[in-house]
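Shown here: the complex without one of its protein chains, the others still in place.
In order of appearance the chains are A and B, and numbering begins at 1 in each one.
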Amino acid sequence: MITEIGHFALILALAVAVVQAIVPLIGASRGDVAWMRVGGTAATVQFLLIFIAFLALMHAQVTLDFSVLNVVQNSHTHKPMLYRITGVWGSHEGSLLLWVTILSLFGMAVAVFGRNLPPGLKARTLSVQAMVGVGFLTFCLLASNPFLRVNPAPINGDGLNPLLQDPGLAFHPPFLYLGYVGLSVAFSFAVAALIEGKVDAAWARWVRPWTLAAWTFLTIGIAGGAWWAYYTLGWGGWWFWDPTENASFMPWLIATALLHSAIVVEKRDSMKGWTVLLAIIAFGFSLLGTFLVRSGVLTSVHSFAVDPKRGVYILGLLVAYLGGAFALYGIRAPSLRLGNGLFSPISREGGLLLNNVLMATGAATVMLGTLYPLIVQAVGGGKISVGPPFFDSVFVPLMMPMLLVLGVGPLLSWKRADLGAALGRVKLAAVIAIATVIITWFAQGGSLRLWWAAGGMGLAAWLAIASFLELAERLRLFRAPLAESWRRAIRLPRSAWGMSLAHGGLALVVAAMFGSTAWQSQSVQNQKIGQTVTVGGYGFTLKGIRNVKGPNYSAQQATFVVTQDGRQVAVLHPQQRHFVMPPVPTTDAAIQGTVFGDVYAVLGGPAGPDSWVTRIYFNPLMPWMWVGAGMLALGGFASLSDRRHRVGAPKRARAAATAAHPAGA
Amino acid sequence: MRRLVYLLPVIIVLGMAAFFYRGLHINPSIIPPVLVNKPAPPTDLPGLPGHKGLKTADLMGHVSVVDVFGSWCFACAEEHPTLVAISKTDVVPIYGIDWADKPADAIAWLKRHGNPYARIGMDPSPARTVVAWGVTGAPESFIIDRHGIIRYKRIGPITPDIWLHTMLPIVRELQQ
Partner (left out) sequence: MKRILLLAVLLLFHFVTPAWAVDPDEKLKNPALELRAERLGDGLRCLVCQGESIEQSNAGLAKDIRVIVRQRIMEGETNAQIKRYLVSRYGDFILLDPPFQDRTLVLWLGPFALLLVGLLGAGGYLRRRSRSPTPPTPLTAEEKRRLDGVMRQGGA
């Protein structure tokens, strides 16, 4: 019964979305306020209906209603409650339902938080958002319906892939979707602006917080996925340039570019056409990712089951939305009033423009590498692979100049800057960076083989110190009394904090990326109980193995004591798990972070009496990766909480400024 | 001209969509064989106990089918009745390459499902011969002409339909 309510709610939501797509648009073109207002109400109703459908599916999953096909295919009585809940988005149908739920959530958020938006822009934005909704709701109902019943209902289900029964994997998709789908708002704003034929600083101010929110969630989602890969796949890798990963990385790169170019539109009334284009492309990459992951056009470890019919449908949506938006852009962009912000090449704008060129080139490179095998095959050129070596040797070097610019960019003034003076202010960073290169070089024995690692560490040091110096200068740290710096720190706009956090976080990520790739040490062996293996200067002693039981698996669990110079550093408990349904073995690595790196142990099968196959790693600097990713996300949130960016800000900020009470509440 | 630049994104999207549409109709998990129309790789496998082994010379002078299987392979069991039926027609000899198997397992498996193979060569792990044949999974089968050249490769189980409409005509033509 509840399942049918969910199904019916989804159908109603489609009807509401159709109304939301049409009525406000007509209202906006006629200037009819009542018609325009329909958008906000419809957006709220649409979300509530889809949320009911989402809850209905969750109910079916939690109560293990095996008369629902989706539950049969993805669940089992042995499945723990946590994974019954997260199992809602563990299947193709369920994850698509989550997709539309989040889409409508953002639609409602625009309606609720966008009270101060010009009514025309708001109506058109909501209408475009609903147009996207109509397509995906139809897809949900026709080709990917999670509410289909089976008759007769089987006694039990097929189970969920044990690899998916993991907190890391269970929770990162919602963040990814919040990111992916969140970019739909930027898209809707861009298309609405093109329909209106007006892009100005106010538009950029509206679009930025939404992009920032989506970017932050996407950052968390990508980092979560990398973390999951790092500890489940059991050999210390965290990024594979797999099509599914690339699918989330491309929109991230473009969203990053968009965040920065929107600043230029807002502050300097330049780069407007480009920014609108980026807003469309960012969501375009989300759609492309959805297509790649769900159509099976590129097989990948994580993608959902292959179904060409669904692929054709999503391809149709991709062409309709992206093609439509681009066509509108082609018609309207030439007549967009060119901004009047003039600037010289050496200026903040110039730096941000270079950032944009590099980010866009980076995204295009990832796209080229991801799609190239498909293109070659489609033109009859046979089958080739484009794997990590390609991306490492093309994408990574392409991004390195950006780190150089990033160190000095924030110090450049708008319009026209003095590069020499800016560089002078970060002299210390340059000195430390060069010292880092030299020290790293000698520390790794002066060998030429890992020259890039020394360079990478130097760039990371450059970016970290330069970002810190920029912040220190704003706070007059070490130049003024500490109390003065403290006062400045509190007064510093949150967006400035956000920028410093994000740039500093990126430096840590870069350091971890190079460090863990260049200096990982590993050892695979048959290890006797009591035997010690030394890896990366740490001694790993296998103390014993015991059998443990999980909710739906049994496991062998090893106990390792990790010591350094005779001092105990960590106790690790890696497991080899055997799931009941479906019967698949998985490894559960045990990891303990230190300042210098992760000690990482994996347990394999028995290799004789009292002897087990073990895999031991030392992954240098890996904890920095997660701290850095955390700082990126925190930077996003900090910036988002800046009252100048807060949605609906202009009016409130003005009110706050006149009030006696200081702002920031 | 300037307008055209602004329309570039639409053109790119439409072009990409065309590739995607084609891509949707290509099965990404099938790796195109490179060995078709090339001589069968050098093969010298000992026989499964109680069976004749398989050498390159055994493939000369007549048309044959070489089938890679294993007792651990679920899809091989699915294909097996078809092979047994083919072997009963005496149209073409089927030679087996038993991949990464324990002899006892293979013998028991053949006892249960029947034996369509005129020769069975054993290729235990690391299966150098299986790799030399460019095999990615079991079952895979090849049609070899009388000069020992591979003329056709089937990835996945042979179904009656595949046999009757694709493979048998090739065998007949090669036997002319």
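Everything below uses one rule, namely that a residue touches a chain if its C-beta (ideal position, glycine included) is under 8 Å from a C-beta of that chain, and two chains touch if they have at least 3 such contacts.
Every value quoted in this text rests on a predicted model; they were computed, and no experiment measured them.
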item	value
Residue among A:L82, A:L142, A:V357 or A:V571 touching the omitted chain	A:V357
Residue among B:L35, B:M60, B:I149 or B:L168 touching the omitted chain	B:L35
Residue of B:G47, B:G114 or B:G137 touching the missing chain in the full complex	B:G137
Of A:I26, A:L398, A:L423 or A:L492, the residue in touch with the unshown chain	A:L398
Touching the absent chain when the full complex is considered, from A:R149, A:K383 or A:R643	A:K383
Contacts of chain A with the absent chain, listed as residue ranges	73, 158, 233-235, 237, 240, 242-243, 270-271, 299-301, 305, 340-345, 349-350, 353-354, 356-358, 360-361, 364-365, 368-369, 372, 376, 381-390, 393-395, 398, 415-416, 524-526, 576, 584-587, 604-605, 607, 613, 615
Absent chain, residues of chain B that touch it	28-29, 31-32, 34-35, 41, 70, 72-75, 78, 100, 125-128, 130-139, 156-157
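The rule is short, and it goes like this: only the chains that are shown with their structure count from here on.
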item	value
Centroid distance [mean C-alpha coordinates] between chain B and chain A, Å	42
Touch list for chain B against partner chain A, complex	2-3, 6-7, 9-10, 13-14, 16-17, 19-26, 28-29, 31-32
Complex interface listing, chain A residues touching chain B	277, 280-281, 284, 291, 295-299, 306, 308, 311-312, 315, 318-319, 322-323, 326-327, 329-330, 333-334, 371, 374-375, 377-378, 382-383
